[in-house]
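Here is the structure we will look at, set down as structure tokens.
The other protein chains are all here in position, but one chain of the complex has been omitted.
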Amino acid sequence: MAATGFLLRGHMQNLLDALRAAGYRCVGPQVRDGAIIYDTLSQADDLPWGWRDEQKPGRYRLGRHDSPWGFAWANGPQGLKPLLFASADTLQTARRTDEGALHFESATPHAIATAVLGVRACDLAALRLQDQHFLEGLVPDPHYAARRADLFLIAVHCTHPAATCFCVSTGDGPRAEHGFDLALGETEEGFLGTAGSAAGAGFAKRLPLRAAEPREQDALEARITAAAAAQQRSLPARDLRAALFANLRHPRWEEVATRCLSCGNCTAVCPSCFCHAQSEEPTLDGLSSMSVRRWDSCFTQGHSAIHGIVIRADTRQRYRQWLTHKLGSWHDQYGRSGCVGCGRCITWCPVGIDITEEAAGICGSGHV
Amino acid sequence: MDAKPRLAVHKFSSCDGCQLAFLNQGAELLQLATLVEIVHFAQAGFVAPDATVDMAFVEGSISTPEDEKRIRLVRKNSRYLVAIGACATAGGLQALRNRAPGGAGWIAEIYPQPGHIHALPASTAVSAHVPVDAELWGCPVNGRQVLDAVRGRLFGVTPVVETDKVCLECKRQQGVCVLVAHGAPCMGPVTRTGCGALCPRLHRDCYACYGPAENANTQALGRRLADLGLSPAAIARRFLSINNAATAFRDAGDRWQEEDHGDA
Partner (left out) sequence: MSEPHLMHEAVICERIQESPTIFTLRLAFTDPEHKARYRFQPGQFNMVGLYGVGQSPISIVSDPEDEHLLDHTIRGLGRVSLGLSRLAPGGRVGLRGPYGRGWPLAAAEGRNIVLVTGGLGCAPAVSVIRYILRRRERFGHLTILQGVKHADDLIWRQQYERWSGLPDVYVGLAADVSAPGWFGQVGPVTVLFDRAPIAPGSLVMLCGPEMMMRAVVEDLRHRGIDENDIWLSMERNMHCAVGLCGHCQIGPYFVCRNGPVFSYPELKALLGERGF
């Protein structure tokens, strides 16, 4: 795709202002509590200029560098998931009258138009997976749909993958290929912008872009190619479903269970995991009650408890559910693997369990 | 209309912090008073320790012969008994004395007039003495959980038992993991939720005050804490804290203490 134009670093505030003028709340990356997280962004100054990350299994550190770059880091713990599939969401409110009659009211959120700056290729791929799950199933989920409806996505190609990234092997990065409105590629002087939708092209007209020079285009291409080459991890490119289900009794499941905390951090940071639990929250006076859904995980007991039996009582079964779903039965459900290679589950696992190593250990690195 | 259910809050060997969790509910406490009849709650000025009630909350561990006698009476007088807080559910911090080598000899070393101390050999959970209908863990308990238990009782159902780990709640709150991002010795991966991941949200490591979660892998977390540079003695202390007498933590603490002695 040919670049639409070039945005100087100093003009990033113009971009934020233009988004605001177009009626968007802008969400973007910023440093908080020692990590890069996504939150409402009003000042371009709040972007992580000069920050770099260092990630490895079970470890994440940020450091300042003497560099003008704003996106020289790989993803932090969050993707787009918390913005669309909220970690807690009220589904309905019930009221009970004195006579005992029940009234149910829907609680679909009135979402505000949101623009997200800095979306990475893996998260665009994960967004597609979440769209499939929440919008294209039996019934669309109105909560997800409301937040998804007015979303403007500004992608940034990855030029600085972390040691835990492996999106090349899943085919989802490091270049943002589709699913965005506007994509930015960072270079020494600023950003090459490419529109990915009519809305993105229209928006680009409001930015102080100058023509992109071939030299800049080449530099960006070289960066992205180098980023791809720098990735240290990979998943076997084939569909692992058959291999995983053929190895349900592999001793490795038992072994990983001695290391795994069954804490569910991997599923919580995974941008494609969708599981949630529903509970009832009555007010103390008993006059009303909300049905609330919250992120859940196949690593919890509640996920598989039916009265008197827990289907997945031990960690061996829970870890196996996660891996066989993510890399196996996801293919049956959504036509591809549920992993987009973002590496979050590796970095944010408190004990550094590496999905690529476990998958290779169980499936073997060769063909089934 | 039925008479309002009668409610009691009893205190045993404890610091009163869990009763405070009740009192701190402010407006909701006033509302509670319109829904139930509070017949005994000494800290709030209601005193009728021997009254028969529909629902009793019990704070504190059973630590003295007097406690032991009284808890039986409370059980007899209460249709529904809920143990609240680390003391009542696991024996509390004071259960550390159960581990003292050489039995109760330490009493003479600490107290000037040890003759006044009438203690049982161990500080134990309420459930070690009488059947308990529900347990709400935590040091202190979460006021919301206590009020939910009352609401549930009014609806005629048992309270929800939260068994998830603190980590899951921490992630729901969008906290940045202090273990992964700062190397802090967080106990979240083995600890039961209920606090709303309060400590990690305030950028400090969880210290396990809600007791062991279900399916807690204390061995794996212990090894990780060792990687972070904690000594076996320090790891043992992480487990042998507020909920030192809860089985999963006691066993983990024992193992790391042995490791410590093995090293020495």
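Brief remarks follow.
Per-chain residue numbering starts at 1, and chain names A and B are given in the order in which the chains are listed.
The rule is short, and it goes like this: a contact is a pair of C-beta atoms (placed from the backbone, for glycine too) under 8 Å apart; a residue touches a chain by one contact, two chains touch by 3 or more.
Just so it is clear, the model here is predicted, and its values are computed rather than measured.
Though it is not drawn, the left-out chain touches A, B in the full complex. Checked against the hidden chain, the listed residues A:53, A:123, A:172 or A:296 yield one contact partner: A:296.
Of the candidate positions A:23, A:63, A:109 or A:137, contact with the unshown chain belongs to A:137.
Across B:40, B:151 or B:224, the single residue that touches the chain missing here is B:151. Although one chain is not displayed, subunit B still touches it through residues 151-152, 155-158, 160. Residue positions on subunit A in contact with the hidden chain: 91-92, 94, 96, 100-106, 108, 133-134, 137-142, 145, 245, 248, 274-280, 282, 286, 289, 291, 293, 296, 298, 302-308, 311-312, 316-318, 320-321, 324-325, 328-329, 332-333, in rising order.
The rule we apply is simple: only the chains that are shown with their structure count from here on.
Annotation: 37 Å between the Cα-based centres of subunit A and subunit B. Within the complex formed with subunit A, the residues of subunit B that make contact are 28, 31-32, 35, 147, 150-151, 154-155, 160, 163-165, 167-168, 171-177, 179-183, 186, 188-190, 203, 214-217, 219-221, 223-224. Put simply, subunit A touches subunit B in their complex at residues 32-35, 37, 58-62, 76-78, 82, 87-88, 258-265, 268-269, 279, 282-286, 294-297, 300-302, 313-315, 318, 347-351.
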